[in-house]
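Down below is the structure, laid out as structure tokens.
All protein chains but one are shown at their positions in the complex.
Labels A, B and C are assigned to the chains in the order they are written; within every chain, residues are numbered from 1.
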Amino acid sequence: MSDVNRAPSRSDYRHFLEIPTRWRDNDSYGHMNNAVYYTVLEMVIMQYLEVESQLDLDALGVRCFTVENGCTYHDALKYPDTIEAGLRIGRLGRSSVRYEVGLFKKGEQAIKATAFVIDVFVDKETERPTELPEIVREKLSAISSRL
Amino acid sequence: MSDVNRAPSRSDYRHFLEIPTRWRDNDSYGHMNNAVYYTVLEMVIMQYLEVESQLDLDALGVRCFTVENGCTYHDALKYPDTIEAGLRIGRLGRSSVRYEVGLFKKGEQAIKATAFVIDVFVDKETERPTELPEIVREKLSAISSRL
Amino acid sequence: MSDVNRAPSRSDYRHFLEIPTRWRDNDSYGHMNNAVYYTVLEMVIMQYLEVESQLDLDALGVRCFTVENGCTYHDALKYPDTIEAGLRIGRLGRSSVRYEVGLFKKGEQAIKATAFVIDVFVDKETERPTELPEIVREKLSAISSRL
Partner (left out) sequence: MSDVNRAPSRSDYRHFLEIPTRWRDNDSYGHMNNAVYYTVLEMVIMQYLEVESQLDLDALGVRCFTVENGCTYHDALKYPDTIEAGLRIGRLGRSSVRYEVGLFKKGEQAIKATAFVIDVFVDKETERPTELPEIVREKLSAISSRL
């Protein structure tokens, strides 16, 4: 975001995935449990890599290890909401990537949660950091927040 | 089913829900974990009651307690499959209902899993079995396997 | 059980595992969610095989695929209960095994749930049914209900 005081809107994200909530996502408090937000982050990231971009990470010899993630909750999501998850790349390093995700409720404007995940790509055998395969870099650049 | 030797097909079910799998649904073996099938059963049942039929169980003063459930696995589902869950009512008692569910992979004919859930309706205060509210009985009868 | 009309007690099981519930195990109804019971079954079975019996299934070239499971709920477990899961082998075939599990609340006599899991051992490469490795058969026989 150029304006850090402004909450992100859908137009700040480059790729979207609709995710129906499940009855089980709610916890004793009747809201989507906090841990489920991280399952949703993982889902939109992996869907972008493996389904949308048709990357076969295993064939490319790499895996993604998360080194840090976090989420700020503006308002509760809950079953039976349908989530619209927006994804963009905030930073692309030699072997790491910072994903930024915004979660919206379908049919509503205001953002419900903003989150990030920092992944390091590792060699699937040695599990040591490795340079991003070129095709992966290309696909991630395509949804950069710098566009 | 009239022919117990025949595996159920989509035409044996009365209500359907599409459910995208999540990356997290897979376990160490790379298949959808067995416990997730039960989350899917719960999801199609609650969606039929609360969303499709717009029943407000809480306002009706009841809750559903599961007394028995089970699943037979014919072939593995796995992320990123989209599941088509088919639902029908196998038996409707005074205070209990037997749901029967068939799980299919979108785009494939053969059934992946057949399952059932027996729920007892209880008074939400006393948690003792109570007669099915008439509107609930009506909505459940509408998807009976006896039709 | 010799007497099918008698609910199982702790003495009907041969191996036990204590499992603390998690806050997240409870659902909107304030009870341990039904799907979590299946996570508990899987846990006591895998702990008996891999930890208690120190079997390395991967090195033995096999995996276990569940073909059927089911659970009868007598009374609700809920966080913060500690679960005592009892395990026994109900039937041991050439390539399949029927596990029987009883779930108790620590400190209480009455059984909360009775469950079973039927697993087929498959070759980890072909994923076709294979004979139980001898060491696996030995360890499973040791907790047979026939003893």
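A few remarks follow.
Here is the rule we go by: contacts are C-beta pairs under 8 Å (C-beta built on N, C-alpha and C of every residue); 3 or more make two chains touch, one makes a residue touch a chain.
Since the structure is predicted, the reported quantities are computational estimates derived from the model, not experimental observations.
Touch with the chain that is not drawn comes from one residue among A:63, A:78 or A:91, which is A:63.
Screening C:43, C:60 or C:122 for touch with the missing chain picks out C:43.
Residues of chain C in contact with the chain left out of this view: 19-20, 22-24, 39, 42-43, 46-47, 50-51, 80. The set of chain B residues touching the chain not shown comprises 23-24, 26-28, 30, 33, 35. Touching the omitted chain from chain A are residues 29, 33-36, 38-39, 42, 63, 65-73, 76.
The rule we apply is simple: only the chains that are shown with their structure count from here on.
Put simply, the C-alpha centre of chain A and that of chain C have 36 angstrom between them.
Separation between the centroids of chain B and chain C, computed from CA atoms only, is 24 Å.
In terms of their C-alpha centroids, the spacing between chain A and chain B amounts to 31 Å. Listed for chain B are residues 39, 42, each touching two or more other chains.
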